[in-house]
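Missing here: one protein chain of the complex. Every other protein chain is in place.
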Amino acid sequence: MSQHVLEVKNATIRFGGLTAVNNVSFQLNKGDLFGLIGPNGAGKTTCFNLITGVYKPTEGTILFQGSSIGGLRPHHIAKRGISRTFQNIRLFNSLSVVENVMIGGQLRHKTAMASAFFHLPSAIKETAELRAKAMDLLEVMDLADSANSRSIDLPYGKQRRLEIARAMATQPDLILLDEPAAGMNPQEKEELMRAVRRIRDEFEKTVLLIEHDMRFVMNLCERIVVLDRGEEIAAGPPEAIRNDPKVIEAYLGEAV
Amino acid sequence: MKFWTVRLLSVAAAFAFAFAMQGLGSVIGDDYAYRVINVSGIFITLAVSLNLINGITGQFSIGHAAFYQVGAYVTGYMTLKMFDPGGMHPTLWLIMMMFVGAVAAGLLGLVVGLPSLRLRGDYLAIVTLGFNEIIRIISTNIPEVGGAAGFNIKPKIVEPWLIWMLAVICIALSRNLLKNAHGLTFWAVREDEVASSAMGVNNTRIKVVAFVVGSALAGAAGVLYGHFEGFLDPKVFGMQQSFIILTMVVLGGTGSITGSALAAVFLTVLPEYLRDLKDPTGNELALNGGGIIGVFAASILMIWAVKRMKTMFPVKGRNRSLAEVGAHLVPWALVPLLNAVLASTPLAANTYRVSELRMVFFALVLILVMQLRPSGVFGHHEFSWNWLKSLFSRFRKEQTA
Partner (left out) sequence: MGLELYLPLVAAGPDFSTLPQQLTNGLILGSIYALIALGYTMVYGVLRLINFAHGEVYMLGAYTALLVSWAFGFAPTSPGDPKASVLVLAVMLLASMVVCAAVGAVIEYLAYRPMRKQSRISALITAIGVSLLLQYGGALFLPASPPPTISGKVDPFASIATLTLSPPPADLVDAEEAARAELAARETSLEQTMEAEGVRNQFDLSPEGKEVLQAKQAAEREVNRTAGAVETGSITIKLPQNRLVILGTVVGLMAALWFLVMKTKTGRSMRAASHDFESASLMGINVNRVVSITFMIGSALAGAGAMMNATFTGTSLTTFYGLLPGVKAFVAAVLGGIGNIPGAVLGGLIMGLAEELSVWAGFSGYKDAVAFIILIVVLLFRPGGLLGSSKVEKV
């Protein structure tokens, strides 16, 4: 049985008269580093929202590890093992950096809510464990030194990395990164690229990412799907995409 | 075993505190002050439990008095019909009623919360306000609980230590929650629902838990209030009451348990304190029309001056602190000044006793605090020994600088 980690089959969503994503299909295998690109308004983020349950697909199916997740609510999908970051950073602003990551980790822990209200030893122990795990992740994303600052006080690049750390904390099998390099300088992008590779190689996650920076995507991703106006116009390895006339037209068309 | 030693000691401390507060009431010896002190204990529970819903979980509930009322009425009726003075010890009965009232209010919280918590912001606010009014109006239409004339609960069971015990429990539950990882998910819902659900947090469940626990605590507070007073006026549970509880939460600093508790005491005691204010000659304090104009003029001037000081002294330091204190205090000199200067003009024809003005002052305090400290007096801060230490060290640094 050849099972894909994620399989999007003919996914379509319409908002009123507007078809934001039209008949898009792609598959991710375990350990893929997969890119989703396209000009502005191509429907990339909407694809992420379909996969993570923010929107329900109008048509089509989405299978995660063989079972359908289309229409499940976001927190159920997170529990199944898909986590994400957001294009417009959505951190828990007034909480500290380490607390942001702990909230992600909360998902895999099992003490009852009541134990927290009564501050029972089990809850205390679990909180300590979560904190330790969160610190480990901050170490990986190179954020450990600002663990106790409020997340809103972090510089932009660090906020993006914190989002990834928070997503990693839910221990997902598949992680979706929505424009992780946006607003970063070349050096930060370089570091981010290394971090994403580490996530795949060391933590053995499957990664699906949206990115505008072509150099970033072409260097990092092994396979790429290109969307334009909600439709899939090309798919394949970076070299093929780079020379695909339809892709060039879509991007040039935007430039003109 | 260290854990259980600490836990046992804190429970003992809670009991000691509760009985000390009960003792304080009888030491004062003044019936009126005794009542105000204990009612402020009830409001601590109300404010801290609403803080769990509004402050910590970020839901906009402005109908908290409904749950307070349900606790009071349901158990008041049970005491009236079922309490047997020869049978159970009254204190034990009251404790039992506290649980009954909490369950009743909690169930109502569940019924209200499940469908309405998917509404956002202002819509949730108006639905909770609506439930508040519906419950109150229903109570005025049921003759068995006294209707509009009010409900006599017989017998009264007065156990002030229970009021304080409940306040301590309420504070402890909130604080415990925030100390643990579970509590973080409540903050997460408040900060960003989309992000929290992407992190696997079941927003609805968190909201309902906060709503039910908050309502249950308010219900228990209602039980104690009803049996303490022995008489319930349905008007006391209207939306004005809910606004006052909400005000305590916001004034103290939304999300801050310390702030809610202190604001509850402050706002309960302030109007009563104003009622008894005397001038130096021992008469009841009064202002003439000039003084009233002075109060309004001083308020406006104070807001202006405090904001101005911040721009005039951009650097925090000794000068800035002094300027701010001055800006807060100096404008109030206008009150006695205008009170005296305008005394002979027609503007000053009427005099107003401070006890008549107390609700005006209450409203002014509300507006002034919001203008000068919009996130409440405590902001997001909590009382802790470390916080106190850092405050002192900062103060010392300023002194040496």
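Order of writing sets the labels: A and B. Residues in every chain begin at 1.
The rule is short, and it goes like this: contacts are C-beta pairs under 8 Å (C-beta built on N, C-alpha and C of every residue); 3 or more make two chains touch, one makes a residue touch a chain.
These figures come from a predicted structure and were not determined experimentally.
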| item | value |
| --- | --- |
| Residue among B:Gln69, B:Ser215, B:Thr247 or B:Asn339 touching the omitted chain | B:Thr247 |
| Residue of B:Ala12, B:Ile28 or B:Ile137 in touch with the missing chain, whole complex considered | B:Ile137 |
| Option from B:Ile95, B:Leu119 or B:Leu285 whose C-beta touches the chain left out | B:Leu119 |
| Residue touching the undisplayed chain, where the options are B:Ala33, B:Leu80 or B:Val360 | B:Val360 |
| Hidden partner chain, residues of chain B it touches | 54, 60, 115-116, 118-123, 125-127, 129-131, 133-134, 137-138, 140-141, 194, 239, 243, 246-247, 250-251, 254, 292, 300, 303, 350, 352, 356-357, 359-360, 362-364, 366-367, 370-371, 374-375 |
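Simple rule for what comes next: only the chains that are shown with their structure count from here on.
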| item | value |
| --- | --- |
| Whole-Å gap between the CA centroids of chain A and chain B | 43 |
| Footprint of chain A on chain B - complex, ascending | 3, 172-173, 176-177, 179-185, 187-188, 191-192, 194-203, 209, 213, 380 |
| Complex contacts: residues of chain A adjacent to chain B | 52-54, 73-75, 78-79, 83-84, 86, 90-95, 99, 102-107, 109, 111, 113, 115-119, 121, 123-124, 126-127, 130-131, 166-167, 169-170 |
